[in-house]
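Note that one protein chain is taken out, while the other chains of the complex remain in position.
Then we have chain A:
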Amino acid sequence: MGEFKVHRVRFFNYVPSGIRCVAYNNQSNRLAVSRTDGTVEIYNLSANYFQEKFFPGHESRATEALCWTEGQRLFSAGLNGEIVEYDLQALNVKYAMDAFGGPIWSMTASPSGSQLLVGCEDGSVKLFQITPDKIQFERNFDRQKSRILSLSWHPSGTHIAAGSIDYISVFDVKSGSAIHKMIVDRQYMGVSKRKCIVWGVAFLSDGTVISVDSAGKVQFWDSATGTLVKSHPIANADVLSIAVADQEDSFVVGTAEGTVFHFQLVSVTSNSSEKQWVRTKPFQHHTHDVRTVAHSPTALISGGTDTHLVIRPLMEKVEVKNYDAALRKITFPHRCLISCSKKRQLLLFQFAHHLELWRLGSTVATGKNGDILPLSKNADHLLHLKTKGPENIICSCISSCGSWIAYSTASRFFLYRLNYEHDNISLKRVSKMPAFLRSALQILFSEDSKKLFVASNQGSLHVIQLLEGSFKHLHAFQPQSGTVEAMCLLAVSPDGNWLAASGTSAGVHVYNVKQLKLHCTVPAYNFPVTALAIAPNTNNLVIAHSDQQVFEYSIPDKQYTEWSRAVQKQGFHHLWLQRDTPITHIGFHSKRPMHILLHDAYMFCIIDKSLPLPNDKTLLYNPLPPTSESDVVRRRTAHAFKISKIYKPLLFMELLDEGTLVAVERPLDDIIAQLPPPIKKKKFGT
């Protein structure tokens, strides 16, 4: 395969935002996750936990609650007092509506999914009716003294429980009046806390209300009499979240110490019908507050300040030992935050509110495998570009020649022209962007930097010709009639003739840029596309899917290539299919036509199509062969997948030229170092 010089970059100072809420939708098996910066992400649990959609954050839109309603509509509410509905097709905010109750702390959908209930700062609980295209305020429940931090419906929809500060109220939905007020004990283990905040409540169908509070207790209340039935002190810190399984036979709570406890309803003795709630399993997958938990039929899902989304399958619910039975810890977004200018060796890093442009260093030395070469020039931080306004950046791109930078937020599109004079850089914004270019989901420059491709959230693809300091709108590919599905991934062929675009669920469309028409559509596949690229010379489109399949499709022939067919016939190596992060980037180099570079968060792979494919018996991750081994043996064991796991977590990798790679790593320790300190626990003795 050969030797590479690898620019190992660790200065991408990216810190994911903490997770605030998760909401699981049973019908579509999707998980919505909101982060403290207001970003909302949708994970498809059926498609190998792929993050298939995201809604960019907004500084003022701190999400406190997230819920799914009937018809798989997604709502969020936050401290700005607004209820927001998301358009899952066009990937934008459908509307935001003020609830007029001050900051919203909690929100829940009725069991039927047709009503929304929000709990506000001023102590009001407001009921909203969900209409097909909006929500409508219906009425207020009895006003409480202090903010409503948690809400839960009785499964029959007749009563609700609301957790507040120091007490839990039970409301009758019909009359809107509070029928019980259950005071929560402030004391914990003899220590009186100032206030006891009820962080979560859950109403079970037998009338039991489960509450979790800041004194570290999980308590069971009888809602008919308003009395405390049982109390489990489980933590010295706050218990922040609770989620109950649909069958009501198990629930999960998350604490500020990072522990997740599983409670199950088990028989007192075997064969007896009498059952009681027992704390069965503690899990410590988090270092910080577990702000939110969810309970899918087969797994416990938790997330919190330490930014990891943890999916812990319940072994007793897993019938076969496949990859769904493994613990998943998702830390990094499943999209590329980095783009690179090969000609000038520049890297553009995308953060929530700014962009950074870096120039890679250089060396004149050479060495053998594993050597660190002395630098003749270190990497430079060239540019720090702050966005205007409160919105997060959705996507960004730098052109191959390095003289154009484009980025987009939810409402504005920015294009900059860069001029390099020796060591100075001047930046000039291209003004007067047309009205239709308000927001982009994906931006791509052509290889010769003469064209700009923009995928807008209306489903259309715009082709723009770039001139010195200005631009000209050439064409807009409209989506197929009737669909408004947004395109999230773009790829352009190096010769600039072909443009491939993929949405979240529909197939990959290939457009002819010269003739400005749709060329073909790649046959649909069940799993979403995670990365796309078009190979130079051959114009083969390489597509990676979330189930770890990789296809190669010849655009001129409109069919899968022989190599792709051979791979499908033999099947991928089982270890390849068991990787748990999606391929986020595919790269080529024109001097290496047989090679495809792909990477996920924990490995990168160069596929050499000229070599035989590995079968399940061959070693996929071949360690370095001993030098004494003869060439013959080496050749016999060589296979097409050249995999290296040296760099991890790997956020970006690209071939700069034939023998040079750039790898952007983001070590977890560096992220942890930037998080607030966790609750201190004694390490020695108890």
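As a convention for this text, a contact is a pair of C-beta atoms (placed from the backbone, for glycine too) under 8 Å apart; a residue touches a chain by one contact, two chains touch by 3 or more; residues count from 1.
By our rule, contacts and distances are computed from a predicted model.
Chemist: Match the chain absent from this complex view to the correct UniProt protein name in "Trafficking protein particle complex subunit 3-like protein", "Transcription factor ILI3", "Protein YIPF" or "Nucleolar protein 11 isoform X1".
Modeler: Options "Trafficking protein particle complex subunit 3-like protein", "Transcription factor ILI3", "Protein YIPF" or "Nucleolar protein 11 isoform X1" narrow down to "Nucleolar protein 11 isoform X1" for the missing chain.
Chemist: Based on the whole complex, identify which of A:A224, A:A326, A:L375 or A:L474 touches the chain you can't see.
Modeler: Residue touching the absent chain, from the options given: A:L375.
Chemist: Which residue among A:A224, A:V268, A:M315 or A:L427 touches the omitted chain?
Modeler: In the full complex, the listed residue that touches the missing chain is A:M315.
Chemist: Which is it among A:L427, A:A566 or A:I646 that touches the chain not included here?
Modeler: A:I646
Chemist: Quickly run down the residues of chain A that touch the omitted chain.
Modeler: 1-11, 267, 270-271, 315-321, 325, 361-363, 366-373, 375, 378-379, 606, 622, 624-625, 634, 638, 642, 644, 646, 661, 669, 682-685
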